[in-house]
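Below: one structure in structure tokens.
Missing here: one protein chain of the complex. Every other protein chain is in place.
Going in written order, the chains are labelled A, B and C, and every chain counts its residues from 1.
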Amino acid sequence: MKTNFDFDQIPETAWCPGCGNFAILKVIKEAFVELNIDPMKLVFSAGIGQAAKTSQYINSNCFNGLHGRALSVATGIKASNPELIVIAEGGDGDMYGEGGNHFIHAIRRNIDIVNIVHNNMVYGLTLGQASPTSRKGSKTTLQLDGVFLEPFNPIAVAISLNASFVARAFSGDMKQLKGILKEAVNHKGYALVDVFHPCVSFNKINTFKWFKDNTYYVDESYDNTDKMAALEKAFETDKLPLGIIYKNGKNKTFSENLKAYKNNKRPLYKREVNLKKVEKLLLSN
Amino acid sequence: MKTNFDFDQIPETAWCPGCGNFAILKVIKEAFVELNIDPMKLVFSAGIGQAAKTSQYINSNCFNGLHGRALSVATGIKASNPELIVIAEGGDGDMYGEGGNHFIHAIRRNIDIVNIVHNNMVYGLTLGQASPTSRKGSKTTLQLDGVFLEPFNPIAVAISLNASFVARAFSGDMKQLKGILKEAVNHKGYALVDVFHPCVSFNKINTFKWFKDNTYYVDESYDNTDKMAALEKAFETDKLPLGIIYKNGKNKTFSENLKAYKNNKRPLYKREVNLKKVEKLLLSN
Amino acid sequence: MKNDISIVLSGEAGQGIRTVELLIIRALKNSGYNIFSTTELMSRVRGGNNTTEIRVSNKSIQSFVDKIDILIVLSRNAIYRIENRLSENTIIIGENTFIEDKYKDGQYKIKDIPLSSLAKEVGGLIYSNVIIFGLLSGIFNINLNLIKEYISEQFSAKGVNITENNINAVIKGYDYGKNLKLAIQVEKNEEIKKQIILSGTESVAIGALAGGCNFISAYPMSPSTGVIQFLAKHSEEFGVVVEQAEDEISAINMIQGAWYAGARAMTTTSGGGFALMQEGISNAAMVESPIVIHLAQRPAPSTGLPTKTEQADLNLALYTGHGEFPRIIFAPGNVEDGIFLTQKAFNLADKYQIPVIVLTDQFFIDSYQSIKPIDFSMFKPKNYFIKTDKDYIRYKITEDGISPRGVPMYGKGYVRFDSHEHDEGGFITEDPEIREKMVDKRLRKMESISKESIDAEIIGSKNYKTLIVGWGSTYGVIKEAVEVLKDDDIAFVYFKQVYPLPNNTQKILEKAKNRIIVENNATSQFGQLIKSQTGLEFNKHILKYNGMPFSLEEIIEKLKEKK
Partner (left out) sequence: MKNDISIVLSGEAGQGIRTVELLIIRALKNSGYNIFSTTELMSRVRGGNNTTEIRVSNKSIQSFVDKIDILIVLSRNAIYRIENRLSENTIIIGENTFIEDKYKDGQYKIKDIPLSSLAKEVGGLIYSNVIIFGLLSGIFNINLNLIKEYISEQFSAKGVNITENNINAVIKGYDYGKNLKLAIQVEKNEEIKKQIILSGTESVAIGALAGGCNFISAYPMSPSTGVIQFLAKHSEEFGVVVEQAEDEISAINMIQGAWYAGARAMTTTSGGGFALMQEGISNAAMVESPIVIHLAQRPAPSTGLPTKTEQADLNLALYTGHGEFPRIIFAPGNVEDGIFLTQKAFNLADKYQIPVIVLTDQFFIDSYQSIKPIDFSMFKPKNYFIKTDKDYIRYKITEDGISPRGVPMYGKGYVRFDSHEHDEGGFITEDPEIREKMVDKRLRKMESISKESIDAEIIGSKNYKTLIVGWGSTYGVIKEAVEVLKDDDIAFVYFKQVYPLPNNTQKILEKAKNRIIVENNATSQFGQLIKSQTGLEFNKHILKYNGMPFSLEEIIEKLKEKK
């Protein structure tokens, strides 16, 4: 069924048949339909990579910018128009490799966006090198004898930085993914949704089955507002936990803190220069 | 007394009278004297900032490079000559701001260096803007109404990334600082030493007295190999813990993993090109 | 001493020389004197040696001079770096112990002032600065009430006691200054009292506000940081989003997000930070986002000399970013142009959806001039984005290459920016034909851009045989040199737009028999640009790259050497 977020003509995607990105794309669109969000109010700020191409396949506003910089662009967008719903989207290489510094500092700002990271534990678009989340021992087209670096743990790092919403999902379970995404969108403040998905072309280790076998959902009894408990979860390696791992919605968001909005709530595009005021400033200098 | 690490002529430092950097400089030199380390074998890879100038005042090898890039340079040095003792040194802005991405990934590599961060919670050299570690509410020359970003917690982030050695010291307690530094040097693998120190010119909040009043040392009973306990410490805000917060020396270091050293332990500068072998490779292509 | 007096304050970083500078230039200006002041710093927070030069003149001036008429010594080791600028006429004023014996052998006129004890009498060393302010006011015979007013204003927030102490301090200095009887004669001009004192930094920041800037993100870097600091101070009043980025890469991408959402955004940086922004600038070109970059140059390569001056980042600005795309580069040489060009940068960036670079340097940024009030009604800030309709496409191929830019939520269309080569809708394409059309479309903007280039300005004789070419911050010194030389054969052409070259370039340059270029760099980057675009060569290059600006004497001498 054609949703608000579909184009009149279905675009040909650049993804490999069987790739987890298809499910993620589908769920994102469904989630926004169910949330009754007007695509006019939505912006996808995306990086570069197979994951980031998602933004090309959604009929809405988008800024498909540079590899690694989606969070910076998203910050600029949201801060200039807090009425927009802003999604920063990219792959594990995009957000945690090239974009690692922005990941840290976007969390610190508590900018009210959803950060969706398609985590296939590999660099897909550049044909299969290790990504920061590649597990130790993974053999790749560049790490021929296997990765020996400690994998980047986005969940633990985000919690350590006191991120206000930290979740992990799996493209193989679209229902749960959708639920998590919807909560992330409804959450006020920075929300990380790290989504495991299989790369059928380059990741022969972390396959659909592997994710299926090596993940589980945190259950009802789990208190995701308990930071230490959340970190314990984040460090589990036996099976990787899925769900909303941590939540902390107490802080003001970035835009709420900005003085530019203290006396004037209008988004910047609706404002006009007051040359008289500037002239007065000069004269009083 | 003139040590091995002092110049014949004492250089004029560019620091303000009363700055914590003096103590750190002194302790670093003493620590290396006490460890009986030959300055010929030592390299300081430094960034840019008041902290980073430390490298200018030590009579040894140094690479005083770009703001934020000391860890990348240090990685290149250590990987090319594992026999060198390599210190990556800089300020909180240097290592956690501009250099944030390298901080994350140097830890993942477990490169066997000591990473000394002079943490004065402010940008000193550029005259007093907020740094990633500035506490909320700190008023600065740029954050006129006070910082509202969540402060970067280097200790928690490093532990989250499974750093092999994570410590925090205070320039006001030179004895402890020296002890911690010496342990860091002796430690095999990446070692973070975040050193609190007062910036008398720009940080009127986190003064010597403030650090004195707001820190304490972890005691004998504390087990710094317990990751979760370490994280609990890292999150304490009432008083900030000092000492070796976390230690995990089990992993191979970066250089130990490199195939370039598998059959040949000599540092790269001692090696010669074997053109015959290259020719053979071409012919077999 | 008559009509052109140069005072130098020399002391340590952290002593508050800038406070004295700001007080005295305002007092002098308000007394009807033309002033110009400029600061030369060491890269440190305390100690070392910084100097500030204040020129007082009967004419409008904007240049640094070597000569020192009055030297105020505020610390030990404050003379050796400027020793070669002293002459037998120099009056050295300072505490006896600060002036080394070798200067006391009679070659200079030394006036001992017991600054420390005077200050202590008032209440402590902290009052030294205000005493110096008083001293200078006394020397220039400034109305004492005016001086007291300033002091009251400046310190009122600190309470009655402190204000009183400061007033006592200023009077002590004032009396001391008057008693020196230095017989200063500088013609005053009532008109000047109405003028405004402005630094390079302030001119860029105010120009930004006049251009509608409501978003700035930057990472601190000398000498560029003042601009974001200024805007932070006025963030609430002018509704400017101000954010210190985690690095320059974030800043350059953040401002593109801001423009995308309808803000008018800029960043401010220096060479190293600008180098880090190269990829981001190329991105702006492809997504066709307007961006404004203030690039305050300092000597490079790498960290270089963080607090000194140079004009050596022009090439990186000219050839910024990977790939091929239009850009505009302005280089203000005085604070009026600082305002005018920065303001204009926003409008042109918006109109053409391209990067516009305002290229300054430490000398420009840290200098103060007095200027006539500016008529702001000549500025026409304009938002060029359109209200979109349902069929809106972002990258419509148009005759002039400009595709109307929409903003999300304004109108009925979706706004799709894309950094890949894209079709008119903003979707990835790899079609060679579309690629070619899109390259052509983007480059085509250069035609209109060139048409509205700001002409180079000729100063001096219209019938020149010798033409001196300068750009940006060398404006003041070349202008003054030409005025001093009063030679009918000589003119100066000032480029405030350095790229694209103004349309009158070829004509102006061709007319000269003898072309001399003046640049604060080692390889004559602007000269190379002119050669590659016009084919014209220079007969002489006057280049300086030791971190210092040109002095007036230096330029005059070099011009006399061989004109």
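As a convention for this text, a residue touches a chain if its C-beta (ideal position, glycine included) is under 8 Å from a C-beta of that chain, and two chains touch if they have at least 3 such contacts.
Note that the coordinates shown come from a computational prediction; the quantities given were computed from them, not determined experimentally.
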item: Missing chain: touched chains present in the view; value: A, B, C
item: Omitted-chain contact residue, chosen from C:K148, C:K308 or C:R394; value: C:K308
item: Contact residue for the chain not shown (choose from B:K2, B:K175 or B:K277); value: B:K277
item: Among A:G20, A:G68 or A:G179, residue touching the chain not depicted; value: A:G68
item: For chain A, the residues touching the chain missing from this view; value: 12, 14-17, 48, 50, 65-68, 97-98, 100, 123-127, 129-130, 132, 141-144, 201-202
item: Sites on chain C contacted by the missing partner chain, in the whole complex; value: 42-43, 249, 271-276, 278-279, 281-283, 285-287, 299-308, 310, 312-313, 315-316, 318-325, 419-421, 428, 430, 432-433, 435-436, 439-440, 443, 521-523, 525, 528-529, 531-532, 535, 537, 545-548
item: Missing-chain contacts mapped onto chain B; value: 11, 14, 39-41, 43, 45, 48, 53, 56, 59-66, 69, 72-81, 83-84, 101-102, 104-105, 258-264, 267-279, 281-283, 285
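We adopt the following convention: only the chains that are shown with their structure count from here on.
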item: Chain centre separation (chain A, chain B; CA means) in Å; value: 31
item: Contacts with 2+ other chains: residues of chain C; value: 242, 246-247
item: Set of chain A residues in contact with two or more other chains; value: 101, 104-105, 259
